[in-house]
Every structure is written in structure tokens, then in C-alpha cells.
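A single protein chain has been omitted; all remaining protein chains appear in their positions.
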Amino acid sequence: MNTPQANAAATRMTYREACKQALREALLSDSRVFLMGEDIGRYGGCYAVTKGLLEEFGEERIRDTPLSESAFVGAGVGAAMAGMRPIVEIMTVNFSLLALDQILNNAVTIPHMSGGQFAIPLVIRMATGGGRRVGAQHSRSLEGWYAHIPGLRVLTPATVEDARFMLKGALADPNPVIIFEHVMLYNMEGDLPSDMEKVDIAHAKLRRAGRDVSLITYGGSLFKALEAADALAAEGIDAEVIDLRVLRPLDTKTILDSVAKTRRCVIIDEGWRSGSISAEIGMRIAEEAFFELDAPLRRVCSREAPIPYAAHLEDACLPQVATIVAVARELVRPS
Amino acid sequence: MPALGADMEAGTLVEWLVKPGDRVKSGDVVAVVETQKGAIEVEIFLEGVVSNILVPVGARVPVGTVLAQIDGAPGAAPPLPLEPAAAALKPAPQILAQAPPMPAITAPSSRLKITPAARRRATALSLDPTMIVKGTGVEGSIRLADVETYASGAKLAQRPAKKGLDLSQMRQAIAAAMSRSKREIPHYYLTETVDLNAALTWIERFNAEKTPVERILPAVLFLKAAALALREQPQLNGAYENGAFIPSSSIHVGWAISLRGGGLIAPAIRDADKKSLAELMGAMRDLVERARRGNLRSSELTSPTVTVTSVGDRGAESVTGIIYPPQVAIIGFGRVVTRPWVVDGRIETRPLVTVSLAADHRVTDGHIGGLYLAAVGRLLQEPDKL
Partner (left out) sequence: MTDAEIRALILELIGEIAPEADLALARDQDDLREVFDLDSMDFANLVVAIHDRLGVNIPEAHYNQLFTLECAIAYLHDALTQPKQNDG
């Protein structure tokens, strides 16, 4: 994982390990915290994030659940109302659709309808995204859907440091928070500065500064954007990369500041383009930075089809570095 | 940047008359801006201390841009910027399984393809972007770099902003305002011939005892009569905006002054109905002199509630005007002519003037207009009471 600055006093670890350390820290520091989800105990989680936690913390706090997303997310809502700090894992965003009623009609709505008498300090983690050759029903990117909902905070950690520290901020939030972990990030490695203790969960972050074009992205597409920026630099095009980190509430200012600087913008979003978070970002730029623009807004999104199983088709469907480079180049140096 | 005309979009700051730290009060002239109507002195309507000059000399900025900050000015809200409503209607795109990479552009090809940032920069530099032949941006659009390149090349040829009138710009402003008027305002026109025997006889006697500077012109009587008659028909005095007529409690007459070499400007004579004839003559004299020199003030261009035009002794016999939006009436006085006229059943020669009214039919009907012209004629029969 090529995080921008390599710190001498840093620990190298995988994104998966960073997620696990975050969970361990939460379990150790607050007795109200417990984990719940399918196969997270004995099996160690479908992406092995919780492996070993059952042995360390026991069945009371690492709870395997029946295969019913609605039931265990609902249980998480109830536990949060009762004062616990549940961390619920849903295997992938695809299956979260079974729990949408609990998330939208209960978790998000109860604090509002109770006039603030009930807080729902619930954290839901779920894997998202494609690229693992696991077929359409396991490969979707629906973060943008969740970012549509007022009352939710939607986090998309893309780096080891965000994977390690965003959970702490999420647990401190009295309202429900969803953390999306992109499936292609778990095995990536990065350096975690040893003096680092927390990150904010409110702002986008400039991952690479540039003058010519802004590449705005999040989650699993961040590293594609950074790689594209390297390729563009070799051509003499200076690309800036913004990691959104938080899809809701959206940090519009960082986006607008970047666009005001570069005046050109490509949004990279693994979600489908129609009605996506990229559409929202593009519209905010059009609304609030129209006169800064020196080129049309552009997007690189997933093709509007169910994500295919076959490798070459899946690759063709998802945003790729070469596409990002081509689209950005065309904005800066039209052919 | 104040809006100094119905269709003004931008102005160039020519001179600052204050600097940070200066104390200002309502009515002070703080800056001079060059507009399509010439160089205009910008007044301030607040009290306080200039804390910050935000627009440098030479910059061309859109109407609504804050020019400077005044400390100690309660509720000094900057004017709202005017954004022209974009009304680009596009046919519903066909539904495609694969969204097209770029929506088809349905705007007519004659429209200039220029990026928003480039257009703004061109405006700031007072450049006409249509002069840029080739754009290097996406789809051949003119982009920021093209404007900068053009500006650096054009800098030598570009004349510096100076005080005075730019007649071609004024032509454009008149074209825009008058086209809008004819497009939007359903005018109706009435004329009335008025016997000026009493008025001119009275002026002759009045002027005979006066030094040149105290003498008055017939136009002063016209102006006063037109203003006083508006008291009787207040529906001709005010503004039609956003679908409704807003009457004005004051009668500020825009006095039309034609400029040599072309162009026309109608600065306000405030409260014309309350001024004496001598005061009106002084105000007219002052406006004409300053209009000739290009030294009018911002408030003088924005405050008229009605316009009066008098063609003088070298003009045509009658004039039917085009209303200056958002006003709802313009009153015209033709050249005074001597003609046969029936007085008490006998034909006599009399000096006559044709008084015309062009009024906005959305606000008044011909009956009101007729009553108004009759009042003007009646008032001109008793000049000593004006």
C-alpha cells in the first residue's frame, strides 16, 4: 500500500490487520462494546478480520448470529438503544439489503422520532465492491445509496490509518455509522505512523497535491486514482487526488477548494453512474463552483450492468487506471 | 458595483476617491466606474470607515460585486449578485442501456463554446471572447489558457480605461434597454396639442427682467407641468417589476439628454414636482453640463421614476418615446411651432407644442393617459402657478 509519506517510525501492516486492531482496541477499552455477525466467531469472519477475537474475548462479546441480517441488525439497534455499543458485521453490502428496514426505518429514524430520547450508537461494518470474481450478487458498490440517507454517517476507510482509527470515532458518534471496507483493500499493506492515535471522521483528505486536474474518489478506487496520477505525472500532467473518506456528511469544501485550484475534475466511483454519489459530487461542483470550471465535469464509474463473474468482463466493468488516465488526459490536453 | 441601467451587467472601476481608513458618510462619492453609460460617480449610502478596497482600479466586475467594505455600517448587506437564469431546454435524451459518455450538446452551433472560468476571466479583462478564434479546450472550447494567451497579446492594443463615454458601449446599452422595452412593454401612445401662448408670453416677461443665468427655458415649464400632472395620475409614476406595478411616492423625473455624436442619457431630477422653476433650471443646467463631461452620479441614473424628453427648438414636431424599463411612462414634448389655431371661434396664429405620452398598458389604460395629458395642458395655461 503506497501511502504518500513513508514514516520512519511506523509499523507496516495489512488493512485487514488494521481493522482487527481497531476492533481489539474497542473491545479492550469499553466493556459495552461487543461484536455480532455471521461467521465472525468460530470461522473468524468471511474476510478473516475477526479471526482470533472469539478466543481472546469469548462468546459473550464475539457473537455468531443466525443467517438473518434483519434479525441481527435489529438486535444491534435494540442493544444500542439499551446503552450498549454494538459493532455489527454484515458480510457484504449486498446482504445489507435484507437489513435495510432495520437500518433506515429503525436505526436512523428512532433518534428523530423519539425527539432525541433514544440515541442509536450502532456501528455496522460491511465489505463492499468488486474485483474478487465472486459474481454479481457479491460484488456491488452501494455506498452511494447509504449516503443518500440523512441521519447516517457513512465512512469509507481506504488507507491503513483510516481502517485502524475510524472505528474509534464511529463508536463515539451517538448516531448510527456504517463503515464500508472495500474487499480489494484487505490484503494491501501500508505504514501506520507509531505516534498516530486517531483520525477525524468528518473531512476528505488530500492524498496527493496537483495543479492540473482533481481526481476525486474514495474507498477501493483511491489506489487506482493514485496510480493514475503517477502515470499522468510521467506525461507531465500534475493530478491532485482527493480521498473523500466520508460519503455522508460530504465534505464539500475540500472538493470545491481542489476544483477551484485545478479547474478540472474527474470523479472516480465504483458505484453505477446513474444516481450515484459521483452524481451528487458533480452537481455540488456545478452548483457552487460553476465559474471555476475550465473543462466539463467527467466521471469514471462502473458500467451500468450487474458486475460479471468472468475476470475479463469484471475488469471491463469496473473503473480501471487506464480509463482514469485517458479521461484526465483528455481534459487537460484534448486530442 | 451598482446596476446603473436596466441592462447593465458589469462595470470597470476607474478611480477610487477614498482609501482604507477614510471616514465616509451617506452621499459621499467614493469611486468612479466606467459603464456603458459613461463614467459614473458611485455614491455611498452608509456611514462608517472604509476598511478594505476589494476591487482594484482597472478591474471590470459584474453588477453586484462588492467594491469595498465599510466598518461600522449596520446591516450593510452586499447587493445580491444577479445571475441570468439559464434556460437551456434540452429534449429528453433517449434511454440507452449504456449511458452515453457525453451528453449530446443541443445548443445551436453559433453559441460560443467557452468554459465558465474562461468566460469569467474574459469579463474581468474586458475582453470579447468571440475574438478568440481557436479554443484549445475540450471539444475546441475556449478555456482559461486561451483567454490568458489572447489577453497577453491584446494588452498592447487595449486602451486603458479612462473617464469619458464609450459611445459604442452606450449604443449597446440603449439597444438592450430599448429592445427589452419594446419586447416586454405593451405601449400605448396618446398625443395632445397644447397652446403655449400664455406660457411663452409669461416666460418672455419673466426672462426680460433677468440676467442670462437666471433665465429659464420653455423646457423648464414642460418639466414642471409634467411632474405636477403626475401627482394627479400616480399610476404613471413608478416601476413595473416582477409582474406588478410599484408606485413611487416621489416624482423623480429622468430628464433625457441627447449626447453629441450619438447616445442618450436620462439622469434624475429628484422631486421635480416640489422644485421651483429656478431650481429646475439649475438642475437641468447642471445635468446637461455633467452629462457632456461624463460626470454623472450613480444614484442619478438609477432613481428616475418616469422620463420626460423635450426635443428643443431644433427637434421634430412630436416625439413618441419608448419607455425606459422598469418605468411605466415617458412624456415627450416636440418642437414649438407656430400654426393657425382656433381661439374663441376665430383663427389665430399660436405657438403650439405636441405633448405625447407613451405608457405601459399593463398598468394604465388610455383613459388615465388622456386625463394626464389634459392636466399637462391645463397646467401650461397658468405658468405663473407652476
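Lettered A and B in written order, each chain numbered from 1.
To be clear about the criterion, a contact is a pair of C-beta atoms (placed from the backbone, for glycine too) under 8 Å apart; a residue touches a chain by one contact, two chains touch by 3 or more.
Everything numeric in this text was worked out from a predicted model, so none of it was measured.
Visitor: What are the shown chains in contact with the chain that isn't displayed?
Guide: B
Visitor: Using the touch definition up top, pick the residue from B:258, B:302 or B:318 that touches the left-out chain.
Guide: Spelled out, the listed residue whose C-beta touches the missing chain is B:258.
Visitor: Which of these, B:139, B:241 or B:289, touches the one chain of the complex that we don't see?
Guide: Missing-chain contact among the listed residues: B:289.
Visitor: Which listed residue, B:21, B:212 or B:345, touches the chain dropped from view?
Guide: With B:21, B:212 or B:345 as choices, the missing chain is touched by B:212.
Visitor: Using the touch rule from the top, list residues of chain B that touch the missing partner.
Guide: Against the left-out chain, chain B lists 204, 207-208, 211-213, 215, 217, 219, 258, 260-261, 284-285, 288-289, 292-293, 312-314.
One rule holds for everything that comes next: only the chains that are shown with their structure count from here on.
Visitor: Report, in whole Å, the distance between the mean C-alpha point of chain A and the mean C-alpha point of chain B.
Guide: 57
Visitor: Tell me, which parts of chain A touch chain B in their complex?
Guide: 263, 273-274, 290-296, 303-304, 330-331, 334
Visitor: Which residues of chain B touch chain A in their complex?
Guide: Chain B residues touching chain A: 97-99, 102, 115-120, 136-141, 143-145.
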